[in-house]
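Removed from the display is one protein chain of the complex; every other protein chain stays in position.
Take a look at chain A:
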Amino acid sequence: RLSLFRVTRKRLFGTSHSSVDSKEMKKFQLLAHKWWDEEGEYSALHSMNDIRVPFIRDTLLNMSSSYHLGNPLSGVKILDVGCGGGLLSEPLGRLGASVTGIDPLEDNIRTADQHKSFDPVLAKRIQYKSSSLEEIVEESMETFDVIVASEVVEHVADLEMFIKCCSQVLKTEGSLFITTINKTQLSYILGIVVAEKILGIVPEGTHEWEKFVPPEELERLLESNGFSVKTVNGMLYNPLSGSWSWMESTSVNYAVHAVKSGAWGQPSPTGTLSEMDSQEPSATAGTTL
């Protein structure tokens, strides 16, 4: 009953203060069934796993003192924000992590649930929920060891609020991994003109250049919201080979690893929460009921 109420409220308040952008949701609705076709519209995301999974895995292994190479992420609780059809949740689950995947689009969650259902190991390790990040904040305070937000922040309505929510559901010293697209001339040419209009690597209309996020801005928002940025790496997609690689320059795609700092020397978590309460009554009202 409550969830239905919340969804209706979102439709009425077009300029909702959540980080979910309803226009963006419509774009992905049409492709909800195409997630798992490795050669289809999402092929570039499938091949992105070849660099983003090792990036996440190795960063976490380097920070950990004990692990087993046969089950490297065992015991790690990961939140996959904007999980879509579960393309990133599944490999993380196979590596041993307990993954919670959230996505505002129910059709995406349905696809993800169905796809994992055939593998008993994954079915147990991954839980999917149709939800925005704000909606799970209250029940998931400081719950997760890791948050991954891959190819998501270029679609959110309010990036700063998104980051604040991440901070709330993340344990102290927890890791946040973001991959996204820079806002440069090059990213316009390659990321939109070539990728969408010419080569059709990405479905047309997926991205809006205005919403791309420069790494400097992302870093600024992260540092001012209790995170310490550890790594920023440029990524490059080769359309001929269909594969991704790391590169020095962050002018098109890039990945960020940030760690939630401890309580001392950073804005206190309680301070952040009260700011949010006063700004967005409609988003939190549903959750407190």
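A few remarks follow.
The definition used in the following text is that a contact is a pair of C-beta atoms (placed from the backbone, for glycine too) under 8 Å apart; a residue touches a chain by one contact, two chains touch by 3 or more; residues count from 1.
In this text, contacts and distances are computed from a predicted model.
One chain of the assembly is not displayed; among "Endosomal transmembrane epsin interactor 2", "S1 motif domain-containing protein", "COQ6 monooxygenase" or "BHLH domain-containing protein", its UniProt protein name is "COQ6 monooxygenase".
The chain not shown here is touched by just one of A:Arg94, A:Lys129, A:Lys171 or A:Lys211, and that residue is A:Arg94. From the set A:Ser47, A:Thr172 or A:Ser261, the residue in touch with the chain omitted from the display is A:Ser47, counting the whole complex. As for the chain not pictured, it touches chain A at residues 33-40, 47, 49-50, 53-54, 57, 68-72, 90-96, 111, 114-115, 118-120, 198-200, 239-240, 242.
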